[in-house]
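Quick one: the structure is below, questions incoming.
Here the complex is missing one protein chain, while the rest keep their positions.
Per-chain numbering from 1; labels A, B, C and D assigned in written order.
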Amino acid sequence: MVPTNYYVILSAILFGLGVFAFIFKRNIITIFMSIELMLNAVNLAFVAFSQPLGKVDGQVFVLFVIVVAAAEAAVGLGIIILIARNRQTLNVERVDLLKL
Amino acid sequence: MLHGGHLLSVLIFFPAVGALALLLLRGDDHKFIRIIALIVSLAEFLFSLLMIRAVPAGAAGYHLEEYAKWINQPPINYHLGVDGISLFLVILTTFLTPISILASWKSIAHRVKEFFVMLLMLEVGVVGVFLSLDLFLFFLFWEVMLIPMALLIGIWGHDRRVYAAVKFILYTMAGSIFMLIGIIWLYNATGTFDLPTIQTLLHTPASQGGLELAPRTETLLFLAFFLAFAIKVPLFPLHTWLPDAHVEAPTAGSVMLAGVLLKMGTYGMIRFCLPLFPEASRRAAGWVAALAIIGIIYGALVAMVQPNLKKLVAYSSVSHLGFVVLGIFAFHNISMQGAVYQMLAHGISTGALFLLVGMLYDRRHTFEISEYGGLATPMPKLAAFFLFVALSSLGLPMLNGFVGEYLVLLGTYQRHWGWASWAALGVIFSACYLLWSYQRVFFGEITREKNRALPDASAREKWILATMAVVTLWMGIGSTFITKRMAAAAQDVIDQVEPQRPYEAAAPSEFKRNVVKLNATPTQTEQDPARAAANIVARERLGIR
Amino acid sequence: MLPRVIDAHRVLPELVWCGFGVLAMLMQPFVRSRHFFTFLALIGALAGTAASVTSAMHAGPGFDGLVQSDSFSFFFRLLVGTVAFLVVLVAEPYLERERLPFAEFYALLLFATAGMGVLASAQELLTAFIGLEMSSISSYILAGYRRDSLKSSESAMKYFLLGSFATAFFLYGIALVYGSSGTTKLTGMGSEELFHSTYFELGLAMILIGLGFKVAAAPFQVWTPDVYEGAPTPVTALFSAGPKAAAFALLLRIFATVPAATHFWFWAFWVLAALTMFAGNLGALVQTNVKRLLAYSSIAHAGYIMVAFAAVTFMARSGAAEAAPAYAAVLFYLLSYALVKLGAFTIVSQLGGAGEKNLSLDDYAGLSQRQPWVAAALSVYLLSLLGLPVTAGFFGKFYIFKAAVNSHLLWLAVLMAINSVIGAYYYLRVIVVMYMRESSAEAAAAPPVGFPLTVNFVLAFTVAGTLYFGLFPNQVLNFILQPTLLGH
Amino acid sequence: MPKYPMLEFLWIVPLLPLLGSAVNGLFGAKWPNKIVNWVAIGSTGLSFLGALEAVREFFESGQVLFHEEFFTWIAAGNFRAGFDLQMDQLTVVMVLVVTGVGWLIHIYATGYMAHEGGYYRFFSYLNLFMFFMLILVLAANYVLLFVGWEGVGLSSYLLIGFYFLKKSASDAGKKAFIVNRIGDFGFMLGMFLLFKAFGTLDFAQLFAKADRWPADAMGHLGTFTIACLLLFMGACGKSAQLPLYVWLPDAMEGPTPVSALIHAATMVTAGVYVVARSHILFAHAPTAMLVVAIVGGTTAFFAATIGLVQTDIKKVLAYSTVSQLGYMFLACGVGAFSAGIFHLMTHAFFKALLFLAAGSVIHAMGGEQDMLRMGGLSKKIRWTYVTMLTATLAIAGFPPFAGFFSKDSILLSTFENEYGGRNVGYALYGFGLATALLTAFYMFRLIFLTFHGRPRFDEHKVHVHESPNNMLAPLMVLALLSIVGGWLAAPAMLGTGPDYFSKFLQPVFGGVEAAGAEAEARSLEVTLAIVAVLTALLGAAVAYWLYLKRPEKTDALAKSLKPAYSTLLNKYYVDELYAAVVVKPLLWISTNVLWKGADIAGIDGAVNGIAEGATAIGDGVRHAQSGNTRSYAVWVVVGALVVIGVIFFWPFGGKAVIGMVH
Partner (left out) sequence: MGREMTAPLVVFFVLAALAVIGAVSLILQKHPIHSALSLIVVMVALAGLYLLLGAEFVAAVQIIVYGGAIMVLFVFVIMLLNAGVEEHTNLSKMAGAPGLLLVVALAGFVAATIAKSAESVHAAPQTGELASTLEISNMIFKDFVYPFELTSFLILVAVLGATVLAQREKS
C-alpha cells in the first residue's frame, strides 16, 4: 500500500511548485493557474488524510474546495478580463500603478 | 464619599463649560468672545481662591476630596483632592489664564474663537492634572492637555510653529507613553489606580499586606514615570523642545507653557516619583541632581548667548527649573518647599517675561535682540516693568524668585553642600544673561529708526503688568502665606522618601508676628551671660508693654 | 440529524444578510430607484444586526458544532452589521457621484457581511473557510467596483491574486490540521497529543499565514496599502473595519478553543506584532496620500491588536477567566478602531470628490477653515488612532498595554510605546495640515464639499461612539468581560 | 504711647526712604523738580531724624542689644528668616553714617543733578538705595542683611547705569552687579554653611552658639574658617577687594553724588560691616582672619599703586576708595574691628567729601574729569578747594584730621598682630605704611594737578564757576566732620583717656583696647604715629616736587619707567585678563560648544536624527511596496518563512511558553 506520507509529500511538492509558479509566472492567467495548482495540492492532502482516518469528510472538503475554486475562477477571470481591458496587457508586472 | 462639595469638579469643568459656550455662541464678534473668555477665566480664578479656605495651614493630606466610580474594569475612579502643593499650582493656573487672555486681547486677530476655546481647554487639562488623585485620571488630563497647547503653538505661533508644535507633542508623548506603562504596571501590582491607596500599599511592609517592589522593578517604574516628568520639566538633556516651543508659541501660549505646563513635570515628581518609589528616588537622586545642576548652568550659559530674546527666556526656564528639580531631589523639607515655591515664582516671573517679550513683539514683530536697543527712551514704563521682572527672575531678595531659589539652595546645602555650591553658580549666570540682554534691549542709544516711535505700554498692558508686579512683590515678601499652607504637604513627601529623619520631622510651627526670638528659641540654656542679659532686657521690654 | 430550527436561529444574521443580498440581486432588473436599494440594504443590514440578538438569545453551538452562537459572535455580528449599515450610508452618495450601479454593490456588501458573520461565529475550519471566501470574494469584486478606474481594477487584481494565494496557505493549513487531529472542529482539537504533533504545528503555522494575510500582519501586509488605495473609499472603509475584525475574531476563537494554538503561536505573534507595528508606522511616516496613510495606519493597528494576542497566549495558561482581559483588549480595540477608521474613510470618501482626485495631504490644508466640523471630526478620529484620552482609541490602547504588562510582555509594550510615538507623528501631521496650514487658492475658492445627511449621520455616529467609549467604556467592557463570552 | 516709640517702630526708619522712592518713582515723572526734592530730601531727612531718635532711645533704654521681630518673611522647616531689626553700637555708627551722610548727599544732589534729565528717577533710585542700606545695617539676621546687601547692589546698578544712553555706563552697572553676584555666591554659601552648623541665621542666636564652639586651629579649614572665607568672598565683592575690585573704578560712570554715597561712603563699606558684624565667627577662624588681613593689605597697596597714575579725577578717588577699604579689611584681619569701623566712619566723611568736592570741580569745569585738563582752580572755586584740601589732609593722615586717628589705630593694631605665634604684623604694617605713602602722594598729586599750577584748559571755552549753596553746604558739613570725626580717639593718642570710639563699640566687639594703655605701648603708638605722619609728608613732598616744582620730570619719569608706568596706567591689565581668561572663553564655549554644539548639533541633532532615521526606514519600508504583485508574493513567502521559522526554530524559549514560570 502507498503510505499516506507519500501523498502528503507529493502534495507539499505540488504546493511548493504552485508557490513557485505564482512567483515566477508573469502572465496573470498563468499565475491564477498556479493558485489552482496549489488548491489541487491541498485537495490531494485532504483526500490522502481522509483515507487513513477512515472518514469521508476529507473528500467532502475537497468538493467544497472545488466549488470555491470554481467561484474564484469566475471572479478571478472576470478581474483578469477587466485588467486586460483596462491595461491592454496580461503581464502582471505592468500592473503596478499602485505602489510605494 | 463626598467631603467638600464639588468645588474641585467645578474648577476642572467650569472652563470646559465656558469653552463650550464660546464654541456655540456666535463667532464673528471678537470682542464679545474675548469678554466671555475673560469673564469665565476670572470666575474660575475666584473659584480657585475658595480652595484656600479648605486647606488649613499645617494640615497634611488631601482636602475637598471628591470620589466617584467611573470605570469598573479596571477600577478607575474619579478621585480628586487638593493639598498644599497642588493648591497654589491650581491658583497659579487660574491666575495666569485670565492674564493670558488679556495678553492675547489684541495680538490674536484670526480664528479668535478657537483661540480662546483652546486656552480654556488647556486650563481644564492643567487643573485636572493638579487635582487628580487617580493615576489614570491624572494621565488622562496629562495627555488631553497636549492638544490645546499644540494647537495654540501650531495655529497662532510664528514661522516654524508647526515644527515646534509637533516637536512639543512628540517629546511629551514619548515620555508619557512610558508613564502609562508604569501606571499599568502599578495597577497590576496593586489592583488600583487610586494614588493614596497605592501610596499606602507601597509604604506598608509586605508582611502586613503591603507591596514591596523589587529594587530593579522599582527603578524601572521610577524611570518610566520620571522620564515623562523630566521631559515636561524639561530636564537637561531632554529640553530641546522647549526653546522651539517657546519661540514659536504666541504670547499666551508661552505664558501658559512656562508658567504652568512645565510645573506639571516637577509636580509629577513630587506627587508620584518620590512618594511611590522612595528607594529608587534615593538611588537616582545623585544622577538627577547632576542633571539638574547641569541644566542650571547649561541653561544659563546658553541663554546668555542667545540672539533671540524669547529663546533666551526659554533657556532661562531650563535653568530655573533645574533649581526646582534639585530642590526636590535633595530630599530636604526646606529645599522641597523651596522647590514648590520656585515653581510658583517661576510661573509668575517667567510668565511676565514672556508677556513683556510678547509686547515687544507686538510692536516690532521680531525677537532678535539686535533689532532692539535703546528702548528705554521711547517706552520707559515697559522698560521699568521689564527690569522689575528680570530682577525677580534673577532672584533679587524681596521679589518672588529669591525665596524659592534661596530655600532650594539652603535646603540642598544641608544635605549635599557640593550640589548646592554648583547650583549656586546659576545665581551668577542668571544675572549675566538677564542684565546683559536687558542692556542690549533697553539701554544705549536707539540704533534702529523703527524703534524710535514705539508706543509705551497701553492701559491694558499696564494693568496686566502691574498685576504681575504686585503678585511678584507679594510673593517676595509674604511668602509665609504660601509656605505655611504647603509645609505639611512638603514634609509629608519628604517623610515618605526618608521616613527616618527625625530632626526635620517636627511639624513646622506657625510663626506669629512679634514673637521675640529669644523666647521662641528651643535652646534657652545655651545663652551666654552677656546675651542672657540682653534677653532679660528684651523680656522686660515686653513686660512694659 | 437534520438541521433544527434552533440551528437556523443561531445563524440567523448571516441568513438574513444573504437573503437581503439575494433580494437586492433579484430586484435589480425591476427597480430603477437607487433609493429603494439603499433602503433595502439599510434594512437588510439592520435586520441582520437585529437578528444577531435572536441568535444571541438562542446561544449555543449550531449545526452540531460548526458554528457557535455566543456573546462573542454576538459582539462581532453587531460590529460587522453596524459597519455594513454605516458603509451603506457612506456608499450611497459615493455611488451616485461615481455613477456606479447600486443593487450589486449592496448585494455584495451584504454577502461580504454575511461572510464576516460566518467567520465570527464559525467553530469549524471549513465553515470558517467558506465564510472567509464569501467575504473575500465579495471584497475582491468590491475593490474593483469602479471598473473604469485603473487603480480600482489593479486593486482588485492584487487583492484577488494575493488573497487567493494566502487562502491556499490557509487551506493547506486546514488540511494539515485535519490530518493530524482527524477533525476540523475546533472543539475537537483539545487533545494533549496535538502539543507534540508536527503536522498540527505546521498546520497551525499555515493557518496563521493565511489569517495573518487577512489581518495584514507584516510581512504579509504588502497588499494592504495598494488595495486600500485603489478600492472605492467606502469599500476601503469596509475593509479596514469588517474583514479584519472578522479574521481577528476567528483567530481569537482558535486561541480560545485550541490550547495547542496558544502554545505554538505565542512567539509568532510576538514577532509579527513587532514587525507589523513598525512596518505600518514607519511606512505611514512618509505617505502623502491620506487614503494610503490610513492604510498604513491600519497595518500598525493590526500590530497593536496582535500585541494583545501575544498577551492572550500568556494569560490563557491560567484559564479563560484570566485571559478575559486580553480578549477584552482585542474586542474593545476592534470596536474603537472600526468606528474610527470607518469615520475617517467616510470623510476621505466624501472629500475625495468625483473620481477620488483629492486624496493628497495637501488637499486637506486649511480644512479647519473651510469645513471646521469635518476637520474636527477627522481630528477626533486621528486622535483616537493616536490613542489620546477621552477617545475610544485611548482605552483600546490602554487595555492592550494593560494586557501586555499583565503578561510580562514588557518589551513588547515598550515597542508598542515607541510605535505609538512614531504613529503620533503622522496622525499629527494630518491635524497639522488641517489646522495649521492655509488652504490652497483653488481649494479656498471652491465651494465646500457637500456632506449629505447620510454621511453626516455616519460621522455623528462614529464621533459620538468614539467619545462615548472614550469616556464610558464600562458597558461594553462589562459585556466583553462576562465569563461566558466564548460560550464554553 | 509706648515708652520707646521709635524703637518700637524702627521699621519706619528704612521705610521712609522706600516710600520716598516709590512716590517719586511712580509719580515723579510729572512733577517739577521741587516736589521731587521735597519728597526725596524729606524722606531721608525724616529717616535721619528717626534714626537719631531711635539711637537716643536705644541708649536711654540701656540695652546691650535691641532686637525686634516684625514679621516672618520666609519660613520653611526649621528655617526662619524674619523681618527682624536689631540695634547695637555697631548699628548705631552705621545707621548714623548712612542716614547722615546720605542725607547730606541728597541735598548736594539736588544741586548737582538740577539740570539732568530723569531727575525723579535719580532720586527714586537714591532713596531706594537708602532703604536697602538701612535694611542692611539694621538687619538682625544674615538673610535680611542679604536683602539689603543685594538691594544696594541693585540700586548701585541702577545708579551707575543712570546715564543709560551711554554704553560705558550701562556696561559699568552690569559689571558692578555681576561682580557683586560673584561675591554673593560666596556669601550665600557662607550663610548655608552657617545654617547647617548652627541651625539659625539670626545674629544673636548664631553668635551665641558660635561663641561656645572651639575655634578652628590655625591652618585648619573648619566650619568657621570656611564660613568666614565664604562671607569674606561676599565682602570682597561688595567692598571691591582683590580680585573682585574691578567694578568699582568703572562704577564712576554714575553721577558723582552716587559715587560719593554708594561707592565711597556707604555701600562699599558693607563688606567691612559684615566682617565686623561676624567678628565672633572670624575670631574663631584665625586662618580666615589672616586671609582677610592679607587681602586687605594687598588690595590697599595694589589699588594705591594704580591710583598713582590715573588722570581721571574720579578714578583716582575710586582707586583710593579701594585702597582705603583694603585698609579697613586689614584692620579687621588683624582683629582691630573697632579700628576698622572707625576708619569706615572717618572714611565715609572724607571720601564723601572728596567725591562731592570732585563733583563740584567737575560741575565747575562743565563736566571735565581729566585732571590733565585742569589746574589752577584753587582761586576760582575757593570753597571747593578748601574743603577738598581738608579731605585730602584727612585721607593722607595728617593730624589732627580724622584720617590720622583712624589710620593710626589700624597701623598700630597691624604692627602688633600675631598669627600662630609668629609676628606677621611687620609685613602687613609695611604694606600699610607703603600705602599711606602712596596715598599721600596721589592725593596731593590730585590737589596739585587740579587746583595748582597753570590752567591747562581753554579758559574761554570753560566757564569755571563755584557751585551753588545747596552743593557747598554739604561740603562744609563734611569738611567739619573730616576734621573732628577722629577726635574720639584723640585722648588715647595723647594719653589722656581711653579711645572713646573703641570704648563705645566695646559692647559689640568685647573687651579690647585697654583704656589706660601702658606707657610702653603708648610710646610705641606715638612712635608709629610719627612714622606715619613723616611718611605722609614724604608722599606729599614728592607729589609737590613732581607736579608743581618740576612738572617736566613727570613725563621723563614716566618714560624711563615705561613698562611699569603703562602697567599701572592700564590697571595691571586685570580687566583685560578677566576678559581673556573668563569672559571670552565663557561666551565662546557657551555659543559654540554648549549651544551650537551640544544643544543644536548634539541633542537636537540626535532627536532629529532619530526622526530622520525613522523616516529613512519608512522610506525603505515604502520601497518594499514596489507595486509589483510578484514581489508581494515573495513577501508573503517571506512572511510564511518568518512564521514557520519562529514557530519551529525560535531560539528564545521556543514553544515552552505554556510552561513558563511566572
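We adopt the following convention: a residue touches a chain if its C-beta (ideal position, glycine included) is under 8 Å from a C-beta of that chain, and two chains touch if they have at least 3 such contacts.
On a predicted model such as this, the values are computed, not experimentally measured, just so you know.
Participant: The chain left out touches which of the shown chains?
Facilitator: A, C, D
Participant: Give the residue, chosen from C:79, C:95 or C:118, that touches the chain omitted from the document.
Facilitator: Hidden-chain contact among the options goes to C:118.
Participant: Using the touch definition from the top, which of C:6, C:22, C:410 or C:460 touches the missing chain?
Facilitator: Candidates C:6, C:22, C:410 or C:460; residue touching the omitted chain: C:22.
Participant: State which residues belonging to chain C touch the missing partner chain.
Facilitator: Residues 1-3, 7, 11, 14, 18, 21-22, 25, 62-64, 66-67, 101, 104, 107-108, 111, 114, 118, 126-127, 130-131, 133-134, 137-138, 140-141, 144-145, 147-148, 156, 179-180, 197-200, 202 of chain C touch the chain that is not shown.
Participant: So that we can see where the missing chain sits, which residues of chain A does it touch?
Facilitator: 1-10, 12-21, 23-27, 29-30, 32-34, 36-37, 40, 43-44, 47-54, 56-57, 59-60, 62-64, 66-75, 77-82, 84, 89-91, 93-94, 96
Participant: In terms of residues, what is the contact footprint of the unshown chain on chain D?
Facilitator: These residues of chain D touch the chain that is not shown: 624, 626, 628, 630-631, 633-635, 637-638, 640-641, 644, 648.
The rule is short, and it goes like this: only the chains that are shown with their structure count from here on.
Participant: Can you check which chain pair, B-C or A-C, has more C-beta pairs in contact?
Facilitator: Between the two chain pairs, A-C has more contacting C-beta pairs.
Participant: How many angstrom lie between the centres of chain B and chain C, each centre taken as the mean Cα position?
Facilitator: Roughly 45 Å separates the two chain centres.
Participant: Quick one: chain A and chain C, Cα centre-to-centre, how many Å?
Facilitator: It comes to 26 Å between the two C-alpha centres.
Participant: Once you find the CA centre of chain A and the CA centre of chain D, what distance in Å lies between them?
Facilitator: About 95 Å, centre to centre.
Participant: Which positions in chain C touch two or more other chains at once?
Facilitator: 157-158, 161, 165, 225-226, 425
Participant: Among the residues of chain A, which are close enough to touch at least two other chains?
Facilitator: 19, 22, 31, 92, 95-99
Participant: Along chain D, where are the residues that touch chain A in the complex?
Facilitator: Touching chain A: residues 622-623, 625-630, 633-634, 637 of chain D.
Participant: Please output the residues of chain B touching chain D within their complex, sorted ascending.
Facilitator: Residue positions touching the partner: 167, 171, 237, 239-240, 298, 301-302, 304-306, 332-334, 337-338, 374, 376-377, 380, 391, 396-398, 402-403, 406-407, 409-411, 413-414, 417, 420-421, 424-425, 427-428, 431-432, 435-436, 439, 442-445, 477, 479-480, 483-484, 487, 491, 504, 506, 508, 511, 513-518, 521, 523, 526-528, 530-531, 533-534, 537-538, 541, 544-545.
Participant: Considering only the defined contacts, which chain A positions touch chain C in the complex?
Facilitator: 8, 11, 15, 18-19, 22, 28, 31-32, 35, 38-39, 41-42, 45-46, 48-49, 53, 55, 57-58, 61, 64-65, 68, 71-72, 75-76, 78-80, 82-83, 86-87, 92, 95-99
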